[in-house]
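See structure below.
Note that this complex is displayed minus one protein chain, with the remaining chains in position.
In this document, chain identifiers A, B and C correspond to the written order of the chains, with residue numbering beginning at 1 in each.
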Amino acid sequence: MSYQVEVSSLAHYALINLRGETQVTTNWEAVLDVTFPKSAHTALISRAFSILSLASDHWWVRTALKNEDELFHRLSEAVSGEHAAVTVVTDHFQGFSIKGPDAVAVLRQGFSLDLRRLESGQCTRGGFARCGATLQVVESGRAYELFVEASYSEYVERWLKMAQGHTF
Amino acid sequence: MLEIPCPWCGPRNETEFVCAGEADRKRPANPEAETEEAWADYLFNTTNPKGVVREWWWHVSGCTRWFQIDRDTVTHEITPVKDPSK
Amino acid sequence: MTRLANGGVIDRQRPLRFTFNGKRYQGYEGDTLASALVANDVLIVGRSFKYHRPRGLLTCGPEEPNALVQLVSDGDQPNLRATEIPLREDLEARSVNCWPSAKFDLRAINSVLAPLFPAGFYYKTFMAGRWDFYSRFIRQAAGLGHSPKERDQGRYERVNHHADVLIVGAGPSGIQAARVSAETGHDVMVLDMQESPGGHLLFHPRQIDGRAASDWVSREVGELQARENVTWLQSTTATGYYDHNMVIAVQHEPAESWLKERLWHIRASKVVIATGAVERPLIFPGNDRPGVMLADAAVRYIRRFAAVPGKRVLIYTNNSTPYAHLETFKTAGIEIQSILDLRKSPSEAELSLARNSEVPVIVDARITGVQGRSGVKGVTYQNGAGTKTVRCDFVCHSGGWNPLIHLYSHAGGRSRFEQASAAFVPGERAQGAYPIGGANGTFSLAEGLKEATDVANTLFCESVGNSAWSTPATPATEDEVAYRIDQIWPEKGLKGKAFVDFQNDVTTADIALAVRENFQSIEHVKRYTTAGMAVDQGKIGNPNVIGLVSRELGEEQSSVGTTTFRPPFAPVSFGAIGGSERGPLIIPARTTPMTAWNIENGAAMDEAGANFRRPFFFPRPGEVMEDAVAREAAAVRTSCGIYDGSPLGTFELQGPDTGELLNRLYTNRFDNLPVGRGRFGLMLREDGRLFDDGVTFRVDQNRYLMSCGTGAAGPVYAHIDRLLQTEWTDLNVYLVNVSAAWATMCVCGPLARVVLGKLESDIALDPTFQFLDFRDGALEGINVRVARVSYTGELSFEVNVARRSALKLWKILMEAGKEFDITPVGSETSGVLRIEKGFISPGHEGDNITNPFDAGMGWIVDMTKSDFIGKRSLLRDIKLGGERQHVVGLLPDDERAPVADGSALLPAQESNSRSGFQGHVTAACFSPTLKRTIALALLKDGQNRHGEKVVISGLENSCVATVTEPAFYDPKGERMRA
Partner (left out) sequence: MKRFSIFSIARNALTGHRHWEKMWRSPDPKREYDVVIIGGGGHGLGAAYFLAKEHGITNVAVLEKGWLGGGNTGRNTMTVRSNFLREDSVPFHEMSLDLYHQLSRDLNYNLMVSQRGMITFIQSSAANRIALQMANTMHIYGAEYRMLTLDEVKQKIPIFDPSPNMRLPVRGGVYQPRASMVRHDAVAWGFARAADARGVDIIQNCEVTGIQQEKGAVTGVETTRGLIKAKKVGMAVAGHGSVVASMVGQRLPITTQPLQAWVSEPVKPVLNEIVVIRSYYGTYLMQSDKGEIVVGQGADPYPSYAQRGTFPIIEDATTSMLEVFPSFGRLKLLRHWAGMLDIPYDGSPIISKTNTCGFYIDVAGSGGFKTTPAAANTFAHLIAKDTPHPLAEKLGLERFSSGRLIQEGGVSANR
């Protein structure tokens, strides 16, 4: 009596919010020894962390919760005095995992952007239900991770139940 | 339902944006030098054209950038505007 | 029973019993309610709106104006078309708007009094006394079905979809367009309103590629539906074409069992409109009698449902299409009395068809009357040779075809009148809309298929250079009679009622009357006569209205023009439009880490700003609000209270120019704020009015943390981000929203320091920790930032902690404060405490009209700064002066007098200089601390009226009060600085 999809809350992750123009990113790239994704919807996924490109001057670095403090300090020192901002936003967002063959049938009720254009490994931000969300495509069509401002987490849980076809 | 061309995210549904008013409405560099008439005009008046208007739009649910477009207020035809700073 | 022994696409093994107007009948699976009624010889299906004349089925599709029924057996839904209701076992339906029954309707008296009811009669009478008296009766007569009584239990879904090509309509041209588009590899979506694809091919025996058209349909549609790049939706109506090729569609039978309907938002780059055309009635006296039906509809009932409308038919036409139906009538055993053709000379091809079927053709003929009230007995007509009456039991007429140009018009298209086909057809391109086939005025099957191939081929040529894919050939069809039409209008002053709008009972006489009274624009004619304003929205009647008006005015139909086509194409249930989000999902309920704890501990919840729910007060058993508020306030004033301040907005500002930015945003200076300190700031709007206030801390050399009001958080963020990204782009500052990352719990009251002191901590709480300082450290091993901020006027420590540890720390604080009876405090109480202190709230005292000086906050306005948002407007206020409303305190002479928020202020009796409205109470309460009623208010010239008396005038009670300073308790703020 509902869509084939499992929804679960994500935990044990840290999110560091980076703001800065492209010339500042070289400092961060040196710290992480990696080149930042710089075009829309692109992300760099590696074992230790993943870097999501959210705007021309805006990235998320996502890593295990235990690395939060150390990574924050290394990234902050790399740009002290520069026109940049490094902020721990782990607690500002709540993540959800949405997996299953009907994942798109559920998400297309909330997102107005074209989900089918987003391939695996891509990410984007857009209007979702009545609160907006950041979406990471784990496996296009089957597995997604959704981040919403934490004060909306209860609302989004209830919304996802409705969108799956459960009573709420 | 408009489709707004965000310079970064690409075309998106209007519900992801906020229309932030006429682009030629600049805040005076030195407000105290403005006459009462000119200040009231800045605060409250608009051009409000029936035709093409250059507007600020804010991609509030997406990349949170503010950008300009030219929009025809009769046909809703939209033309992107090159970002002056880029 | 007039059901043919064989034929039709119905399942004769599955009979279905149903009830209509209280009588039981039997139909088959595959029937619609309408076709089953035809098969059961039920002629009267409803009554017209104004004259209550008996009405029969006119059409076989959604444009049906007469057969509107109340579907009692499925949600008691009103105004459904019998032609669109699939027959189900034990279906029960009733005609609407007739009493006691369709057969015998008391209100049929109206047709006797018809001369008293010309178009627009109600504007010219009912003026004696009040209209309310008359409208009570008129409203009973108006309305069709009745609104359902029970709650709609349907579940609905709303989805967004993107396609390269959207094809609306799966008739022959739609299917061919889909075949060509699918080959290009683009994303194709096809919608079709019927239960099964094929469009008019379902109803007419045509040949495609040498085989039966239905085989071509099922093979091609089967292949298309199997393709990965094709999305196919049957029983789905495209209801509106909106900006930038957004099409809204409603799927009536979704596969998901728990859904009643699904609404689609479809964004396509190209939209092929293949919605076909509908037949148009002719205008002749008695053209509304039961048994008078459109020719194409009769053929559909016979072909599709093997239901025969009558034994002996008379055909009346001004165009070629009915000549192709003669075989269908013949094979169904129907005797064709004759064909009355308005035209002087039908084509040779048409006449030879008549000859082959041995059907007499009478040219230049005009029907002048139809005999029979609740069924056709005969028809009287004139032609060159005089007047004749013939016997027949049903009449089939055709006045031509109306292309369904609704979606094209919604898209902004301007239709043009084409003389050859006597129809309004699409003009230049509108957005990405490509009308083809019947919707484009191309009525021939062969031409429609060719048009589909050509148009579909060009859709993506520009973007991909030449067509790099194979194009399926246009299928061959057998030749057909060329479509010819000659619009001939009835002569003026016709005797008997000839209808142009069947449902709203609009006759040719009404159109003439409107033009005579100078309602000459087509929009005036429509609104004055209500032609085209009924439930079918003039789908079949409007072109006739335009024709009559052009004849009355002696103008071309193209200059008369059409009325505006407005969505939806067909009515859409409100459930489908807005039923997907119900109850708690209608607007988000935002929570903090303590929300659940508050509810579990008996909080009465209230709506805060920005969709947050917060505790209003914490009633203990037996306590009403006043008792709880008194207890909570006393705790804060005398021992220790605690409340959840998390909903406040919290923004991090980083960058070397942050000090300068804050100087421009706030009325006071911030660039000189030392690291480790906070400062209370007031923010104005550019027009100088109070916007928001709050404390901003300097956490690091280039890092500040700003807090602002819950409801103001969104507007403040937009305000700052707009200025940074569009005005002050040179400032090196980044704004980051961290509101939900921090939970804020305020421990307030004289014992606050003692309670916190009980916890194991590395933060010193002695008086060196001054008011508006903050200190980072740990409480019971949890990293916190403690700040001395007070909204209650008492000693107060705001403990800020990361969300992940918030609830744990909250419980620790509750435990630590247990021995001091630490009391959770709701917003009603903090409201009372604020009034006692006289703290200004932009939302209450601001009221969009107050500037800082009016609010007695001149102390925080630093006019020496070169510029800040609102300064120029303050200079204007100062220069122009004049009487302003100031924030004052009010002390009722009777200390116990109840005062309600929003009460108006009037001059006391003895003052003679002032009269009328003096201002209003912005916030009032009974102060448990001062044991008396106190209030803050906006009062004209209030700052110069301290000591004066005013009358507080509320709805239930009023009292006299003295105007005072707006601060009643510890005005110098010594307690919070202790």
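The rule is short, and it goes like this: a contact is a pair of C-beta atoms (placed from the backbone, for glycine too) under 8 Å apart; a residue touches a chain by one contact, two chains touch by 3 or more.
Quantities reported herein were computed from a predicted structural model and do not represent experimental measurements.
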item: Shown chains touched by the chain that is not drawn here; value: B, C
item: Chain not shown: contacting residue from C:S257, C:N518, C:N672 or C:Q770; value: C:N518
item: Where the missing chain touches chain C, by residue; value: 75-79, 115-116, 118, 121-127, 130-132, 135, 138-140, 142-152, 154, 158, 240, 242-243, 246, 248, 265, 509, 513, 516-521, 523-524, 527-528, 535, 537, 564, 566-568, 571-575, 577-587, 589, 606-607, 616, 685-688, 691, 715, 718-719, 722, 828, 843-844, 847-849, 873, 876-877, 880, 882, 900-904, 906, 916-917, 920, 953-955
item: Positions on chain B contacted by the hidden chain, ascending; value: 1-2, 14-15, 18-21, 36-37, 40-41, 43-50, 53, 55, 73-76
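What we mean here is this: only the chains that are shown with their structure count from here on.
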item: Between chain C and chain B, distance of the C-alpha-averaged centres to the nearest whole Å; value: 26
item: For chain A paired with chain C, centre-to-centre distance based on mean C-alpha positions, whole Å; value: 32
item: Contacts with two or more other chains, residues of chain C listed in rising order; value: 160, 265, 267
item: Contacts with two or more other chains, residues of chain B listed in rising order; value: 13, 60, 64-65
item: Chain B residues touching chain A - in the complex, by the definition given at the top; value: 8-10, 12-13, 15-16, 60-65
item: Chain B-touching residues of chain A, taken from the complex the two chains share; value: 40-41, 54-56, 58, 112-113, 124-128, 132
item: Residue ranges of chain A in contact with chain C within the complex; value: 1-3, 17, 19-20, 81, 83-93, 105, 108-109, 111-114, 116-117, 129-131, 149-155, 158-159, 162-163, 165, 168
